[in-house]
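See structure below.
All protein chains of the complex are present and in place, except for one that has been dropped.
As written, the chains take the letters A, B and C, and residue 1 is the first residue of each chain.
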Amino acid sequence: MELQTVDADSECPECFESVRLEAVMQHEIVQCAGCGIDLEVIELDPVSLELAPEEEEDWGE
Amino acid sequence: MELQTVDADSECPECFESVRLEAVMQHEIVQCAGCGIDLEVIELDPVSLELAPEEEEDWGE
Amino acid sequence: MAETSPDNSGEQLVIKAGGGKALDLEAIAADVGSLWRAGRRVVLVHGGAETTNEVAEQLGHPPQFVTSESGYSSRRTDRRTLEIFEMVYCGLLNKRWVELLQRQGVAAVGLSGLDGRLFEGRRKDKLRIRRGGRRMVLRDDWTGTVEKVNGELLRLLLGGGYLPVLTPPGASFDGEAVNVDGDRAAAALATALGAPTLVYLSATPGLLADFPDEDSLIPRFEVARDALSGAAPDAGLEPLSAAAEDRMKKKVLGAAEALRGGAGRIIFADGRAERPVRAALDGAGTHVVVRPGPREEAR
Partner (left out) sequence: MAETSPDNSGEQLVIKAGGGKALDLEAIAADVGSLWRAGRRVVLVHGGAETTNEVAEQLGHPPQFVTSESGYSSRRTDRRTLEIFEMVYCGLLNKRWVELLQRQGVAAVGLSGLDGRLFEGRRKDKLRIRRGGRRMVLRDDWTGTVEKVNGELLRLLLGGGYLPVLTPPGASFDGEAVNVDGDRAAAALATALGAPTLVYLSATPGLLADFPDEDSLIPRFEVARDALSGAAPDAGLEPLSAAAEDRMKKKVLGAAEALRGGAGRIIFADGRAERPVRAALDGAGTHVVVRPGPREEAR
């Protein structure tokens, strides 16, 4: 089952600049062109964006 | 796979009377007609008999 | 309710939670957690037969049950079955219980009877069984009895403020893992710890005079201490084991053993109830108690 992707325009929750999303998946991390912060695509329909969680030093298991 | 059974004559290891075995399986318990003791069919080909292990009070798991 | 339990929080309590999937583990863990936080020292023993059957099927090694010559049904435990048994009892379920208790703030420590030889006994590598009208000797079996309990390790953990969560298998005297009966292990445990109360939780209100009619609950059964010392394994509790259906029979044998070992009260209670342990301590279920005989000093 090919994961759903979406093209959409949204708004950066940090700097409120508009954000152009192309073929993004749910939970994908995108960077805001305006302020450069990492955003997470929480929902696809309608598209919603939130600050992506911090990158943690992660050794993996 | 149907388990193999055998007819044979053997000898009781306890009282040395002959023991008639009919359609017995490996590890089957048979009783010696002579002394009444429980015997185990250890091997089928050739047939070999030994005293059957004691019956243990067994609650099962 | 026959009696309300004094909050003798110092007293040791052994709980055996059956393996049935009908039991609400979360509710039992919450109840045990509140008893533990109130200072009650508890040891929990759990089962896992039903889940083991499912996983054995999924792994292509379906469970086989054999009937022993004396009529008891038991799981055919070849080495592969023993390993699946360990994966479910010691891996999946033991850590599920420990996790549920830890999330209640309880310092739970999960161990099998093999660890530190908590449950130790004789391996019965040969079983006499009935199969299709034949009497057979079954070899390469990994089942065993529980003849010794490592009370010292349990007291070490209890003294350290931990709640031991125990599960089969046990250990043979040679240190091999062996499938042991959890109900019987719980009885031996109660004896080793001198626990006055042993609670069996399962998916039924208690011992039923007329199984499966749940209204035929036997609320109380008193037995004279010396009636317990008869030869039969269920000496003194014959009416109860007569009424009990298969799996419950083993719990009645466990009860007889625990009472012989000095326990004063065995409760068969409903593991599906709200706060099942509290309810049992407050009188719910079947209470099997020793009638203090003339020689009996106050327990």
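Quick note on the criterion: a contact is a pair of C-beta atoms (placed from the backbone, for glycine too) under 8 Å apart; a residue touches a chain by one contact, two chains touch by 3 or more.
Just so it is clear, the structure is predicted and the values come from calculations on it, not from any experiment.
Touched by the hidden chain within the whole complex are the displayed chains A, C.
Residue in contact with the omitted chain (choice from C:G39, C:G175 or C:P212): C:G175.
The omitted chain makes contact with just one of the residues C:C90, C:I129, C:V180 or C:A273: C:C90.
Contacts to the hidden chain, counted on subunit A, fall at residues 25, 27-29, 38, 40, 52-53, 55-61. By the touch criterion stated above, the residues of subunit C touching the omitted chain are 55, 58-60, 83, 86-92, 94-96, 98-99, 102-105, 107-112, 114-117, 152-153, 156-157, 160, 162, 169, 171, 174-177.
Everything that follows uses one rule, which is that only the chains that are shown with their structure count from here on.
For the pair subunit A and subunit B, the distance between mean C-alpha positions equals 75 Å. Subunit B and subunit C have Cα centroids lying 36 Å from one another. Subunit A and subunit C have centres, each the mean of its CA atoms, that are 53 Å apart.
Residue positions of subunit C touching 2 or more other chains: there are none.
Touching of two or more other chains is recorded for no residue of subunit B.
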